[in-house]
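Submitted below is the structure of interest, expressed as C-alpha cells.
A selection of the complex's chains, in situ.
For reference, chains read A and B in written order, and residue numbers begin at 1 within each chain.
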Amino acid sequence: MGMKKEGLKLFENGKRIDGRAYDELRPIKMEVGVLKRADGSCYLEWGGNKVLAAVYGPRECLPRHTQDPLKARINYRYNMAPFSTDERVRPGPSRRSIEISKLSKEALEHVIFTEYFPKTSIDIFVEILQADAGTRCAGLTAASLALADAGIPMKSLITACAAGKIDGKVVLDLGKLEDNFGEADLPIAYMPRTKELVYLQMDGDLTKDEFKEALRLALKGCDEIYRIQRDALKKAYEGEVNGR
Amino acid sequence: MVDENEIVWLVKKDAVADMIKNGKRSDGRKAYEYRPIEIITDYVKRAEGSAYIKLGNTQILVGVKMDVGQPYSDSPNMGTLITNAELVPLASPVFQPGPPNENAIELARVVDRGIRESKMIDFEKLCITEGEEVWNVLIDIHVLDFDGNLIDAATLAAVKALWTAKMPRYEDGKVIYEDKKDSLPVSKKPVACTFARFGNVSILDPSLEEEKSMDGKITITTTDDGKICAVQKSGITKISVPELENLIDVALEKGNEIRKTYLG
C-alpha cells in the first residue's frame, strides 16, 4: 500500500487496468497430486502467481521435545523462490514470510482434526515460484487442497481471497500494480459452509462501509474459488478411481 | 507426556473460558473495558522520543530513534520506518533470549502497520536529498513486564513517542544528537483495540490469564477520522461477519475514547 502513482489510473470507465470488472477474479487453475515425494500436493496458478504446496505427515514430530502429547503439531512454511520477483529474494525466512506462515498455520489448525494424531507433526510447505499480488491467499488455498490430497481429516476446506481499494473503489482480488498503488488490501480465508473467517488481515484506509463492501466481495471471490477447489479434487479423485 | 501441571492448567483454562462465556471477567471488568492506563513520555533522554506505558500490569517502554540513510529505490523522496519488538526474557518466564520469534515479529508488524497505514507520518517531509539521503525512523518496543495485550499498549506508546519526539539536527553528513528541536511531521493518532475470542464471545484488552485461555484474538486499528487502517486475526479462532462488524463498531468507539484521554 501507499506508493505514489503519479497520474496512473487504476480504475477507469468501469474497468480495471487489466480489463477486469470490479468484482472479477483473475484466471485460476489448480491441480492436486503433482509431486511424487510429498504425501499431498497442489499446483496453483492465479493470475501471475505460480504456487506449489506440499504436505508431509502426520509423521513423528522431531525433535521429540517439540511433540504435543494431545495433538498434532502443524508447521507451515511460506517461502518465496529467489527468482519469483523482479528483485531477487534472499533465501531464508523474512519477517514478512514468518508472519504469513504463522497466520496461515493458525487458520489451518482451526480445521484440521489435530487431536487425531498426537505426537506427530503435519508439515505444510508452500513455495511461491512466481509472485503477482495475493500470494498468501494463493498459498493457503493451495495448502488446503494439498492437505485434502494427503488425506488429512479436516472439518472443512479453506478458501482464501482478498479484496482491496483502488482509486477510491472497492474491488476484488488486487493484481500487482493495484497492490503497489492501491489504498487498501483485505485478505481473508473462510470455511465455505459457515462462511466464518479463519484468516483475516487488513491494511490501508477503509471506512466502515468500504470495509463491509470489501468483505462482501472477498467472500464472493471465495465462493468462486471454492468451486474451482472442489473441481480440482473431483478431477483427481476420478483420476484415481479410473486407475490413473 | 501429559503431566499433572498440564491437566491442572487445562481445567483452569476451561474455567476461565466458561466464566467469560457467561459474561464475567475474573478482575470484574466489563467485556469492552480497558485496564487502567498510565503513560510517561520522554522516559529515555537518549531516544528522540519515548513513552513508558503501564496497562494493568503490562509494562512497555517504546523508544524512537532517528538516523540518516538511503531511501528505497521505489520511493526516493521518502523517509523510512522500521519497527522492532524485543520480548526480552526479563519480562516473562516464557520469553527466551535470541532473535525475535514469530510472536515478537507479529507484534512489531501489527504496530508498524497501524502507524504506517494511518499515514500519521508524512514521509515526504523526512526526505533530505531525493534519492540520496532520508531520515530513518526506528521504533523499538521493549517489553518490561508481560501481563497481556502487548499490541494495544505498544501501539499507544509508539504513537505517543512519535508525537513527543524531537528530531536531531543533521549537518555536514553527521547527525547531531546533542541538539534536538523540531517535532516529527506527524498527524493522526491510530489506536489499536484487541479483542480476545472465547468461542463466539469477544472481550477487549485481555490480561495474560485471559490470553492463556482464549482461542485467539482480533486487533482493529482505527484513526481519528473514523477509518480502519489495520486488522489482524491471530490464533486458532474463527469469526462470523456480523460479529466482526460489531467489533469494528466497538473499536471505533473505544479508539475515540483512548485518543481523547491519552493522545489529546
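Heads up, the rule we're going with is that contacts are C-beta pairs under 8 Å (C-beta built on N, C-alpha and C of every residue); 3 or more make two chains touch, one makes a residue touch a chain.
Note that the structure is predicted; figures quoted are calculated from it, not measured.
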Just one copy per chain kind is placed; express the composition of the whole complex as a label formula, please. A x3, B x3
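Quick note on the criterion: only the chains that are shown with their structure count from here on.
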Mind pulling up the chain A residues that touch chain B in the complex? 1-4, 69-70, 95-96, 98-99, 101-103, 106, 109-110, 186, 191, 194-208, 211-212, 215, 219
Chain B residues touching chain A - in the complex, by the definition given at the top: 1-2, 74-75, 100, 102, 105-106, 108-109, 113, 116-117, 119, 216, 218, 226-241, 244-245, 248-249, 252
